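All protein chains but one are shown in place.
Chain naming follows the written order as A and B, and within any one chain the residues start at number 1.
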């Protein structure tokens, strides 16, 4: 190999590296720029929101956000939203992950049917199911409770929890578990000591989905809660008809907590990286 | 406990849960679809399918899914592999890319309308750069393709993260040694992607695709925000039957049709991306 070959190879690698960095930056911009526009509109006075051409630098007018700060019941609604979302997260993982494990490790009669059932839960529009659910909740006293709403949201999140954990368990060789059994672990301890750490990213992904699904769900929340409104039902349902500047500010307020949550759990998506790279 | 019963014990909680909170209400709604006052009838189905907007809505829904889902799949795969080989800043980049996950479809509609409307950001940018003299109508009925493109872009922006998160979690399970070995044998990055990543990622791909496709058939809020009345989709028709026409039977019938379409596509994906029995890494 001659010297020129080496240097051209290095140049190629360097240009490849730039291309790579540029695409990462481009994709980040693709996600962030629309959000930046939301931020501009949130921090603009009503006049500016309606003006043309639009500014590309926020003018830091806090009026729209202050309106919501003074909006009665915001804090309570925020609390309700968090409670419902956390309950949804816990329930969907506790209920869903075992099923995901069963799907990946066992052949059993009715497996196909079961998978279909789980999937179809997301293939039917919730607003149609809301009526019979609401009747049931009113009769049983689950109506207007955080746990009641969380149950409905869990139903929405279960397909994600089951299928994500299923696909991740499938990616973990059964030999790994079998090795643990031969080393004296029971099925249960083999699971907790060997498999669970491996699928923590999947659990994190399911948790993100559960949280976000619950956080952003409007219809069931609007029908099934009265006193204990969630923030989304409280705000989002009405944003469609709000004046523009409030529409943007309200949208912004709803986005922020979800972003904080994803930020908090993002590292678990990579948490067990070292182990996964056996 | 004997292993024979173990799987059933493990799926029991989900089954009970879905039985009470999905199957029971679902059965009640589905019953409505087959009745109109009296006994069993298919009138509701005939009515909704015979309505002149049905073929258009069906076409629009399918077309949107056909464009959006493959693009999202490619984009999510690209992003996932990029994240995977990243040395530093991985956390941050992944976080940025998953941000749209936290944004509801209603909010996404608001954001993208602010970009595409006549006095929106896109027109501001184009006039600022001198590309056009005055703002042009982007979302008008004369440019149906522009409306379609705007909706597709917004959907790609909003919902790619769903696939990305699933794929990232799955890609993390592929042992690095495979890539190292392939590199030793001089396999190009593309070859490594096709021969190692794709096959080993099959379970995650399957999950990501199925969930995304099922959700794509339910697309609504973003479409309404950007397309208004110009781009009717099936979900909008369902809402219109349920809440404008107060025709619960019609709404249920249409919802069952959407369900059937979802089932067909799910089966196709399951077959195409079958995970061989006992397949392990």
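Going forward, a residue touches a chain if its C-beta (ideal position, glycine included) is under 8 Å from a C-beta of that chain, and two chains touch if they have at least 3 such contacts.
We adopt the following convention: contacts and distances are computed from a predicted model.
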{"item": "Omitted chain (choose from \"Carbohydrate ABC transporter membrane protein 1, CUT1 family\", \"LLM family oxidoreductase\", \"Aldehyde dehydrogenase\" or \"Multiple sugar transport system substrate-binding protein\") - UniProt protein name", "value": "\"Multiple sugar transport system substrate-binding protein\""}
{"item": "Among A:157, A:223 or A:258, the residue in touch with the chain that has been omitted", "value": "A:223"}
{"item": "Residues belonging to chain A that touch the chain removed from view", "value": "46-47, 50-52, 67, 71-72, 83, 127, 130-131, 134-135, 137-139, 141, 143-147, 219, 222-223, 226-229, 235, 237-244, 246, 250"}
{"item": "Contact set of chain B toward the excluded chain (per top definition)", "value": "52-53, 113, 117-119, 134, 137-142, 224, 226-230, 236, 239-240, 242-247"}
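Rule of thumb we're sticking to: only the chains that are shown with their structure count from here on.
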{"item": "Residues of chain A defined as touching chain B within the complex", "value": "20, 23-24, 27-28, 30-32, 34-35, 37-38, 41, 50-54, 56, 94-96, 98-99, 101-108, 111, 114, 116-125, 127-129, 131-133, 136, 151-152, 154-155, 158-160, 162-164, 166-168, 170-175, 198, 201-202, 204-205, 208-209, 212, 215-216, 218, 232, 236, 239-240, 247-248, 251, 254-255, 258-259, 261-263, 266-267, 269-270, 272-273, 276-278"}
{"item": "Contacting residues of chain B [partner chain A, same complex]", "value": "3, 6-8, 10-11, 13-15, 17-18, 21-26, 28-29, 78-79, 82, 86, 90-91, 93-107, 110-112, 114-115, 119-121, 123-125, 127-128, 135, 157, 162, 165-166, 168-170, 172-177, 200, 203-204, 206-207, 210-211, 214-215, 217-218, 235, 238-239, 242-243, 248, 251-252, 255, 258-259, 262-263, 266, 275, 277-281"}
